[in-house]
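What follows is a short report on a single structure.
The complex is shown incomplete by one protein chain, all other protein chains being positioned as in the whole.
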Amino acid sequence: MDAVAQSVVHRWLAEALALMVEHEAELGRLDAAAGDGDHGATMVRGLRAASAALTGATGSSGQLLQQAGAAFADAGGASGALVGALLATAGQQLGDGPCDLPTVTAALRAGADQVARLGKAQPGDKTLLDALYPFLRALAAPPPTQSLTVAWKAALPAAEQGAAATSSLVARRGRAAKLGARSLGHPDPGAVSITYLLRALLATEL
Amino acid sequence: MDAVAQSVVHRWLAEALALMVEHEAELGRLDAAAGDGDHGATMVRGLRAASAALTGATGSSGQLLQQAGAAFADAGGASGALVGALLATAGQQLGDGPCDLPTVTAALRAGADQVARLGKAQPGDKTLLDALYPFLRALAAPPPTQSLTVAWKAALPAAEQGAAATSSLVARRGRAAKLGARSLGHPDPGAVSITYLLRALLATEL
Amino acid sequence: MTVLYNDPTHFREELIEGFVAAYGRLVRRVPDASGVIATQPRPRSQVALVIGGGSGHYPAFCGYVGPGLASAAVMGNVFAAPSAEQIYRVTRAAAGDGGVLFCYGNYSGDVLNFDLAEQRCQAEGLEVRTVRVTDDVASAPQGEESERRGIAGDFFVFKIAGASAARGDDLETVARLAQKANDQTRSFGVAFGGCTLPGQSAPLFVVEPGQMELGLGVHGEPGIQSSHLRPAHEIAGLLLETLLANAPAALPPRVGVLLNGLGSTQYEELFVLYKDVHRLLVAAGLAPYHPVVAEMVTSLDMAGCSLSLCWLDDELLPLFDAPCTSAAYTKF
Partner (left out) sequence: MTVLYNDPTHFREELIEGFVAAYGRLVRRVPDASGVIATQPRPRSQVALVIGGGSGHYPAFCGYVGPGLASAAVMGNVFAAPSAEQIYRVTRAAAGDGGVLFCYGNYSGDVLNFDLAEQRCQAEGLEVRTVRVTDDVASAPQGEESERRGIAGDFFVFKIAGASAARGDDLETVARLAQKANDQTRSFGVAFGGCTLPGQSAPLFVVEPGQMELGLGVHGEPGIQSSHLRPAHEIAGLLLETLLANAPAALPPRVGVLLNGLGSTQYEELFVLYKDVHRLLVAAGLAPYHPVVAEMVTSLDMAGCSLSLCWLDDELLPLFDAPCTSAAYTKF
């Protein structure tokens, strides 16, 4: 059992929750544009449930992430199921492995692929994948020996640009997909919230 | 049959309707203050129904007023029943009599008394009676030989002052009575609309 | 806002036509009158229960016409009592040989018009009795119960009167039981926003953000008093305290309960409120019986709700439980 890595998951959840609460109203407004306005509330609910589930929990980072994912999923909605699966699958892939760049990248990729599978979504469908996949590509750029923190920080703009670029996409998955061209002109709320989840990890001083 | 008097009722109805349409929104607002906002609409509906009923009708002024009252009553609401009864009773009392000051005054008094009886209302209860009775008192002041038009014109301010003075009364009859002190500060809509009915007669050049 | 209409002066006529077109399996139009009558024939000897009032309160009044409930409903214009003439015509169409019970909310316009119609019917030899619903404790103090106006308590009074008529009770009995249901019913409500009449663009009253109105009327009348908005559980306490302070004396604890939405208050909000209402009812020693949380007497699109309690003694209970069918309320 890896005491440092374990506390990373705890600290990340705390940072992510704080960041999400800060942006809850903004995410609600983004979701209201072509959806039902609850994305901020659902993300906050999911992170609260995950934090609560991990109170006093011990285990590897992988195990803790899996637990966090299961609790997050119980927040319901599309993002509960998808972000929950993202965390749980990444945790499963991570297992007892080290929190280094190649292992974490592979874990996140497994999570993203699971989201794509469950949601039957592809890049370009205006979903959280449009922030996640650019981020994964950017993470894969540096040499595998690079520090996770440095690589993560360097990759973050790719996620943020990916999220911003969803403004000019027409939604093909999720609630907004039913509105056709009306989904144009606003970034996808799920893509934006993913950038907050990713950014929160930096504040935990890996 | 009195052809001149008959056309007075027709012309009065036309003038009253025009005046009421002009003030419909105002009467609605007055009624909304402590009631349900429909007094203007009900008065207009009643006058429209009365006009329609009298289209092509012939008879004495008394008979025509009776018909007008019956049609007005079908507008429903408190004011439909009361103003309808006012007109019908006045018409009945007027009968085939002349349209001179004593006869018309007696007819209007009979109508007002019928309103008080039906509505179980007294002066001071903040109802249309608080415009009608001061008007009747003022009509009784000049000698019986005075022209109806002159007397009517001279009495109108008494009705208007009576209506305005209802602002400082607490309603004891009608919808507004349930609101206690909340009915203070606005004149009674029924008292105000009665002044329009009375004023309309002047425009018909008796 | 009222947005769906054609000519506002034809609103009542069109809504009656639409109602009859939709629910022709239950009601038909009374020819040449603003009202509907149950299609299913009753034995001629049964008392005819005739209800009515202004429009704008659906399902009151036409939604309550059907077997086990009202025989007919007279429909006025929005928030205006139907005229005596219309009441007379509908009553004539509904009456058999058992006499007629008029049942309606205690408002000046309704009293005037129903009383005139009653006199006319009586003069023609038709026996008519009247029970006015006076459940709203906000509208007159104790000791003046009969001056109170009728709000959602209509539901209990109509249900019990309709069941009594349907089982064949005579007019005397139906009137007595309707009166008893009314005497054992109390309501109190709160409003969060006013309603807008068809053709008008401003609501009848506006409630400032963070405020509420206590003691609402169901015609867009503002409340008796303004107050600051509170969390749901405090509003539950307020509703219940007011009702219990005005409860009828010395009755067994079983109460029918109606938490009634006025129009634009969400059903989910009513359930959140009901959670604490129920808890407080039980804590007060009352036994809530088959509660109803729904829109049973509305006020166009007004925001707010009222709580009604009907003390169901052993005489009223089987009538409340009896089956009925109507557009708005079916029980079996």
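For reference, chains read A, B and C in written order, and residue numbers begin at 1 within each chain.
Note that in this section a residue touches a chain if its C-beta (ideal position, glycine included) is under 8 Å from a C-beta of that chain, and two chains touch if they have at least 3 such contacts.
Predicted, not measured: the structure shown is a model, and the values here were computed from it.
Although it is not drawn here, the omitted chain touches the following shown chains in the complete assembly: A, C.
Touch with the chain that is not drawn comes from one residue among A:Ala14, A:Ala110, A:Ala140 or A:Leu179, which is A:Leu179. The residue from C:Gly237, C:Pro253 or C:Pro291 that touches the chain not shown here is C:Pro291. Of the options C:Glu208, C:Glu268 or C:Asp314, the residue whose C-beta touches the omitted chain is C:Glu268. Listed for chain A, the residues touching the missing chain in the whole complex are 28, 32, 34-38, 41-42, 45, 70, 73-82, 84, 118-119, 173-175, 177-180, 182.
In the full complex, chain C touches the hidden chain at residues 1-6, 11, 14-19, 21-23, 25, 55-56, 58-59, 63, 78, 192-193, 195, 198, 212, 229, 231-233, 235, 257, 259, 263-279, 288, 290-293, 295, 298, 300-301, 303, 305, 323, 325, 330-332.
We take it that only the chains that are shown with their structure count from here on.
Taken as a contact graph, the chains fit none of the simple arrangements: neither line, ring, star nor complete graph.
Averaging Cα atoms per chain gives one point for each, and the point farthest from that of chain C is the centre of A. Between chain A and chain B, the centres computed from C-alpha atoms are 73 Å apart. Here the CA centre of chain A is 53 Å from the CA centre of chain C. Chain B and chain C have centres, each the mean of its CA atoms, that are 32 Å apart.
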